[in-house]
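For reference, the structure I am asking about is given below.
For this view, one protein chain was removed and the others were kept in their places.
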Amino acid sequence: MLKYAIRRMIFVLPTLWAVVTFVFFLIRIVPGGPAVAALGSYATEESIRELEKQMGLDKPILMQYGIFLKDLCRGDLGKSLITNKPISQEISRALPYTLDLAIGGMIIGILFGIPTGIITALRRNRPPDYIGRILSLVGISMPEFYLGILLMYVLAIKLPLFPVLGGGDLSNLSSRLYHLFLPALTLGIIMTAFISRMVRSSMLNVLREDYVRTAKAKGLHERVVIYKHALRNALIPTVTVIGIYMSILMGGSVLTEIIFSRPGLGKMMVFAVKDRDYIALQSVIIIFSAFVFLFNLITDLLYSIIDPRIEYH
Amino acid sequence: MKGGKYFLIFLVALVSVGICLFSTAFAQEKVVRMALKASDIRSLDPHYGTTTIDYACIDPMFNGLVRFKPEDINPEKIEPDLAERWEHSKDGLVWTFYLRKGVKFHKGYGELTAEDVKFSLEKAANKATSGFAADYSALAKVEALDKYTVRLSFKSAIPSVLGILTNYHGGYIVSKKAVEEKGDKFKLDPIGTGPFMLKDYVPKEKVVEVRNPDYFRGKPKLDRIELWFMPDASSREMAYRKGEIDIVEGEREQAWVKKMREIPGTAIEIFGPGETLVLHFNLTKKPLDDIRVRQAICHAINIEELMKFLGPDVTTKLVSVIPMDYLGGTDKVPKYEFNPEKAKKLLAEAGYPKGFEMSMVITEMSDYRRPMEQVQEQLRRVGINLKMDVIAHSAFHSQIRKDVNPLVLYVCARFPTADPILTQFYYSKSIVGTPTAITNFSHYNKIDDLIEKARVEIDSKKQKALWTEAQKKILEDAVALPLCITKFVFARKTNVDLGYEMRSTLTLVTTIKETTDVRK
Partner (left out) sequence: MSISQREILIRTFKSNKTSVVGLFMAFGVVIIALIAPWISPYDPIAQDMNIQHGPPGWAHPFGTDSYGRDQFSRILWGSRVSLVVGILSVLFAMAAGIPLGMLGGYKGGRIDNLVLRFIDIFMSFPIVILGLLVLAIMGPGLIKIVIAIGVALTPRIARLARGSTLSVKGKEYIEAARAVGQRDWKIMLIHVLPNIFGEILVMGTLWVATAIIVEASLSFIGLGVRPPTPSWGAMIRDGLDQLTNAPWLSIFPGLAIFTSVFAFNLIADGLRDISDPKLRG
């Protein structure tokens, strides 16, 4: 298993490198160069050159790239064009808020999505199924920021049950969770919808197979065993898909953080775009991608754990 | 008997412990949390802070030689601050200030001496270390005569010496030792003499300041103040409603005032001097180089509709680029009445019978954007199509200074005399894109002589006449169209007592002073 993990990680590295390179060059093809874009057209030659020197843009591009990679390996993500402070500081401050949100949303999604998926699969084409399917369809059709606004309006404004903004104090667990609830619920509801659909369709797949049909005819005890088996098999594609769903979650966190004013990576990214702080943008996107890769890796590993056991059944 | 004595002592101890525990349960910190409409500070170095959020953070941490009576920018009410008293020579060129003794800088940086004042003023007057050096161009030298006496010598007489020494911009006094020690880091770790000192700065989130127990006017009533950055109007409002914020910067619109007034326990502070909303025309961008086109735009804009949108509580009329209540303000200037037919006629005369298109950038900040969206609509009605790209506030400010826009809607407040505005917006040396640029977006250069003469004019009647002439020309040449004045709007929980009467302030916010208190 460990060998597999290492093999996978090595496989992932070139892609990660490619992503990093892609972002690096993309930032630099901004018309006029990122310094001009940050300062605006008609900027005085002096100020452009000053900023370019600061960004290290006056060197030949391959050299810049080399320096960039070297810094990256050292963990130096550069300095923000606006605050001139190291970005890694800002990122490490913001990261927990985004991770909390992604993980929280995922937990809620799994907690409610799997049972819903199972129930709708088992009670196919009967009322619970219809209700479940409509609800999940509603869930995936909701823009997450709209759902966030609705939840905020009902649960934080009309009924002042929850705080409206901020991330709370990270060191204080109750404050942390209290501020996490609504944003996580927003993403969690959407995740529930996605996951329940996924679970439902994989369960239906498995349940259709012949041996399951025969088992149904045979009797309760066998049925329970087979259903358990079906569930396990159905969960495999779900696990596979978690990696993709984490990607959706990370994307959804951007808007949710804006609505609830959570000081996370997503909010940082949007502000970097608006402030034209290209160095910050570059670094945040790299970190984001790194996490997506990490989640995909974890998913792959989980898959490889679950898979061999089932094979031998 | 002995046992009884011990028992008594024990009882007393128990009771005292109980009282202590009891009172700590009640002795909460006195905190005021203010939310401002900004995403981050630019600098906490008072000689560089120019935005509202900078002022809000800087003002509680610093003093000037003199100060405005809190909070009223009437220059006649200037009173002593770090200087106890002062005198000046007959010709007004030499001023001597006698400092208060025993004023301490924050965090153990020692006592305020004349050396600090000398250092601070020299820093403020130096282009390399201050954004306000131009204000001190007439300052020849500063001498520390002894530990508590400072002498200022001027090259020429200026309209208001006390004005540049108040608790504002370059007048804030910084600690020489701290600046020399921290260098560049002073910007985010400043040391002053004010009632509060910096505790923490979280980028893009907040600044936290704690009480300076040695403040020379007495121990501040509050333990702590938190200044939160919340550019989003809805977030600010929510936070206020939920009690997470005590004072909130408002939107300068009637709808906002109305909505907030309805929240129980709320006091609305609307105060001056207000910011002028002026539309500047870039004379170098076609077709604005044709005066008829500019005049057409002036006639197409319905100021009444604009003021209705912003609201009667929040706006006052503005007929000239200098407000009436500024020194030098006047209403004897040409006025462009709202007349869309005339506008269309002028456009046709200039060769644009069907109107024309223009591209520009506008900031997403509502104070600028929302009036501009109205202007956009009003101009559309006469055939002028404005394509507006909405960009971030900081990007907007840097772009307009790079001469990108044909029209610039600018919102500003300045020291209440005519000179700063005329110099910064209508003086040829201030033209954007030049080495000495300030904010002359229009590239106007026809009143240089009037501005220069007025600056050194001793006779106040003649000075006012020169300023009036300058303003007349600006409007005759349709260089800029004054729209209105919007006052500052804040909402405050009634249990927060500012400790002074909020009339008008150059810091543009309800500043926290040592007298500010919060009741339970």
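As written, the chain order gives the labels A and B, with residue 1 at the start of each chain.
We take it that a residue touches a chain if its C-beta (ideal position, glycine included) is under 8 Å from a C-beta of that chain, and two chains touch if they have at least 3 such contacts.
Predicted model, so just to flag it, every value in this text is computed and none were measured.
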| item | value |
| --- | --- |
| Hidden partner chain, touching residue among B:185, B:219, B:387 or B:462 | B:387 |
| Candidates A:72, A:103, A:140 or A:241 - the one touching the absent chain | A:140 |
| Per the touch definition above, residue among A:80, A:233, A:247 or A:299 touching the missing chain | A:247 |
| Interface with the undisplayed chain - residues on subunit A | 14-15, 18-19, 22-23, 26-27, 29-30, 137-138, 140-146, 149-150, 153, 157, 201, 204-205, 208, 247-248, 250-252, 254-255, 258, 269-270, 273-274, 276, 278, 281, 285, 288-289, 292-293, 296 |
| Footprint left on subunit B by the chain that the document does not show | 232-234, 237-238, 241, 251, 253, 255, 258-259, 305, 308-309, 364, 366, 370, 373-374, 376-377, 380, 387-390 |
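Assume only the chains that are shown with their structure count from here on.
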| item | value |
| --- | --- |
| Distance between chain centroids, defined by C-alpha means - subunit A, subunit B (Å) | 41 |
| Residues of subunit B touching subunit A in the complex | 39-40, 202-205, 230, 232, 235, 238-239, 241-242, 244, 364, 391-392, 394-395, 398-399, 401-404, 433, 435 |
| Residues of subunit A touching subunit B in the complex | 38-44, 82-83, 85, 90, 93, 152, 156-157, 160, 163-166, 261, 263, 267-268, 271, 274-276 |
